[in-house]
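Sharing a structure, written as structure tokens. Questions coming.
Missing here is one protein chain; the remaining ones are kept as they sit in the complex.
Chain naming follows the written order as A and B, and within any one chain the residues start at number 1.
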Amino acid sequence: MNPENRIDSRKLAGIGLLLAFACVLPFHISNYSVFQCTMVLVYAIALLGLNMLTGFNGQISLGHGAFYAIGAYCAAVLMDHYGMPYWATLPVAGAVCLVAGFLFGLPALRLEGLYLALATYALGVCMPQLLKYKGFESWTGGVQGISIIKPDAPFGLPLNPDRWLYFFTLAVALLMFVLGWNLLRGRIGRAMIAIRDQPIAAEAMGVNNAFYKSLTFGVSAMYTGIAGALGAIAVQFVAPDSFSIFLSISLLVGMVVGGLASISGAVFGAIFVQFVPNIASRMSTAAPWAIYGVFLIVFMYVMPGGIAGFIRILAAQATRRFRAVRSRRSA
Amino acid sequence: MALLDVASLEAFYGPTQVLHGLSFSMQEGSITALLGANGAGKTTTLRALCGMVATRGEMRFAGERIDGRATEDVVRRGIAHVPDGRGTFLDLTTEDNLRLGAYSRKGARRKAETAADIERMYGYFPRLRERHRQQAGTLSGGEQQMLAVARALMLRPRLMLLDEPSFGLAPLVVQHIFDIMRTINQQERVSILLVEQNAAMALELADHAYLIETGRIVLSGSSREIRDNDAVRRSYLGY
Partner (left out) sequence: MSIDDLLAQILSGLATGSIYASVALALVMIYQATHLVNFAQGELAMFSTYLAWSMIDAGMPYWGAFFATVGISFVAGMLIERVIVRPVENSPVLAVVIVFIGLLVILNSLAGWIFTYTIKTFPSPFPSEPVLGQHYVSAHQLGSTAITLAVLLLLYVFFRFSPLGLAMRAAAQNPASSRLVGIRVGWMLALGWGLAAAVGSIAGMMIAPVVFLDPNMMSGILLYAFAAALVGGIDSPGGAVFGGFLVGVLENLVGAAIGSELKLTVALVLIVGVLVVRPSGLFGKVHVTRV
């Protein structure tokens, strides 16, 4: 499940086509749909973060919603209390989460699989309570949360706030994905994967497990934190109960459905997480989560590689058949 | 009818094939030795009999097919396996280990019979009685081997599979265990299939032997014939 080291021209063309589609789309759909697409991009960034940690580096996190929350509250507090412009909150949210993730990653170094899952689960469950704590209320707004205003397009561009935010998020997502892809296919990425698959051998070959594991935690938290900040701006609101353990579980679902250790999987997963609850909740309020649960279990039995993995298998089969036909023709 | 009949047995660890068409049989009441060097496939053969590895081919015990069956089922049909490494329940007491040997018994009198059998085991292996309340993990290697054999005997098996019982043990202890094996074989008609690297001791105990090399049987015969075989003498008996 290693990311390819070089991107071939077909893939590049495909991505270009997708981007073109993404740029044209917002002008043909309603504002609310544009908002939903923005959220898909937000989740994609968050899922890429989570996937780095769990898919590529093998550290299970059931509490990534906490970093999303930290990023979201960073943006909200900076915009509401200090009047910081929205785009400046992103690097701050990223930096705060990078440090927070790295710090959490340090004790996590000694925790393997199950125990790390336990600890991160605890983090995810505690987050709403921490956010509601009266001692922080002057900052966090307590139970009521904080409202923020969606920014207008700069330089008088002829875009309404929803569309502007969409393009802004698209640009950030593009940047984050390119950076992430670069990271994962380079030396750091290889170290991360080695630690996941053969930690003892990796250490024996000179990889500093402790450093890379904490670094991965930090970078993963940074990604999810930036996503949280973007999400807060898009939703225009942060409140403790939106960041419960169920947010962390949503991210887990997105990662599993999209595909572990897959960059494109982050996008598939994000589409799933954004639209399936919408459709499902028309059936009943409980349906989205029941569907999540069923998908989690079924995917583990049937499609452990997620949608991305499934597509990869299909593509490999198609290539084999294509090559077989070609060789038969030339024989 | 042979007690154990193995035909064209192939065994696999994942994609690697370790046994390449083994065929042999055992009569009831006999003691048979499987000899061979490290990695020849002797332990794998015993594991295959118990359904612990993937196999192809036929294995029959008392006329009934046992290939493809789960370990628990094979065991309940009357085969007791003393694995290499002994398989002791280290965190349980010595006596609990013995009691577990009688786990699959049925019948109203099983409690009394189990107690009587445990007494019999202490008769064979007095050291176990001394340590009966001790955690099995604190027993010495020899004691654990005796415990493993005793636990297998608690199953009241028709066939016992012993994997390297002499491994890491002092000669006197090994002799004691082998003596008990001979006694059980003669007095209780328990057939024994013995895997041993110590060919000399094995050939002394057994009446038949097979020589296995790289997953195939290369020689078979009575233990005297095997002992007198020049090649065997040079390679495995050292003279």
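Here is the rule we go by: contacts are C-beta pairs under 8 Å (C-beta built on N, C-alpha and C of every residue); 3 or more make two chains touch, one makes a residue touch a chain.
Every value quoted in this text rests on a predicted model; they were computed, and no experiment measured them.
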{"item": "Chains in view that touch the one left out, judged over the entire complex", "value": "A, B"}
{"item": "Selected residue (touches chain absent from view) among B:19, B:75 or B:121", "value": "B:75"}
{"item": "Contact residue for the chain not shown (choose from A:275, A:289 or A:310)", "value": "A:289"}
{"item": "Of A:28, A:110 or A:187, the one touching the omitted chain in the full complex", "value": "A:110"}
{"item": "Footprint left on chain B by the chain that the document does not show", "value": "50, 52, 70-72, 75-76, 80-81, 83, 87-92, 96, 99-101, 103-104, 151-152, 154-155"}
{"item": "On chain A, residues whose C-beta touches the chain left out of the figure", "value": "54, 58, 60, 62, 107, 110-111, 113-115, 117-119, 121-123, 125-126, 129-130, 132-134, 200, 245, 249, 252, 256, 260, 284-290, 292-297, 299-301, 304"}
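Operating definition for what follows: only the chains that are shown with their structure count from here on.
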{"item": "Centre-to-centre distance between chain B and chain A (centres being mean Cα positions), rounded to whole Å", "value": "56"}
